[in-house]
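Apart from one protein chain that is not included, each protein chain of the complex appears where it belongs.
And then chain A:
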Amino acid sequence: MHLSLFSLFSLLSASTLATAASAARHLTITIPPSTILPNPNVLPANTHATLTTFTKNTNDDHHFTAPLSRSATFNFHHLPASSQPESYLLDIRSPEYVFAPLRVDVAADGSVLGIWETFRGNPWDNRGAEKFVFDASAPRGGNSGAEEAVMVEAKVLARRGFYEERSKFSPLALFKNPMILMALVALGFTFGMPKLMENMDPEMRAEFEKQSRSSPIGGATRSAMAGGGAPGNFDLAGWMAGATPRPGASGAEAATEGAAATTGREGGGASRRRG
């Protein structure tokens, strides 16, 4: 139904064309600069456009090719006349850039009837945006004799990436690794905490120690902080049970206290000077 209507339309237009002096048998496709392809002149010489449809008899091949011109256009001269209107698929073949396909309807005398966007894998009658439609009623420019050319713009859809990117070794990427970051934080604690403790106010430290002694986790941290080398006498079961460390077992604590006593003297000196 759809097809028959369409062919009727094209027959009509063909008959009007016979009276019109000039028919647009010349099709030019231009490539406008786009964000994907800013300079269409960089396209290699093997880029070309093809018009394809079903070939009815073998000596009249319905497959046309237009090479890329120096102004980055494709020109189809003299679209051939055939016994009936044809509907062509227009593709632009470029190894690196993907172009949108177009549907080109050509009348029996070879003049262009209309150009639409088309969608691959969809019914052929499912046409997209209209690019050009032959208007038989439109006044012609005085039949100047010069063959009118139909100009349409091609749309670049994407650029193909042929290559795999190789992951490069960089120290920055190393620091993005959470394991490395965790290790660094742990390292910072191990070396930084005792220093921090040393520079603390004596009162504050006393308070901190009191607090950490009251909380079991603080105790564990403290014992770890105090040397890290004494996990042997860390009472895991007791800690899990929430018990305070037995005084006899906390040799490490004594050592810490001794160290605190020495540093406390220095700290005291500093506060004296301040006072």
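Convention: a residue touches a chain if its C-beta (ideal position, glycine included) is under 8 Å from a C-beta of that chain, and two chains touch if they have at least 3 such contacts; residues count from 1.
What we mean here is this: contacts and distances are computed from a predicted model.
> Given that one chain of this complex has been left out, which of "Dynactin subunit 4", "Trafficking protein particle complex subunit", "Elongator complex protein 6" or "ER membrane protein complex subunit 1" is its protein name according to UniProt?
Hidden chain, UniProt protein name: "ER membrane protein complex subunit 1".
> Which of these, A:37, A:51, A:68 or A:113, touches the one chain of the complex that we don't see?
Spelled out, the listed residue whose C-beta touches the missing chain is A:68.
> Decide which residue listed in A:33, A:95 or A:188 touches the omitted chain of the complex.
Here the residue in touch with the unshown chain is A:95.
> So which bits of chain A touch the chain we can't see?
That gives, for chain A, the contact residues 1-3, 44-46, 48, 50, 52-55, 58, 61, 63, 65, 67-70, 75, 77-78, 87, 89, 91, 93-96, 98, 101, 119-125, 160-167, 169, 227, 229-230, 251-252, 254-255, 258.
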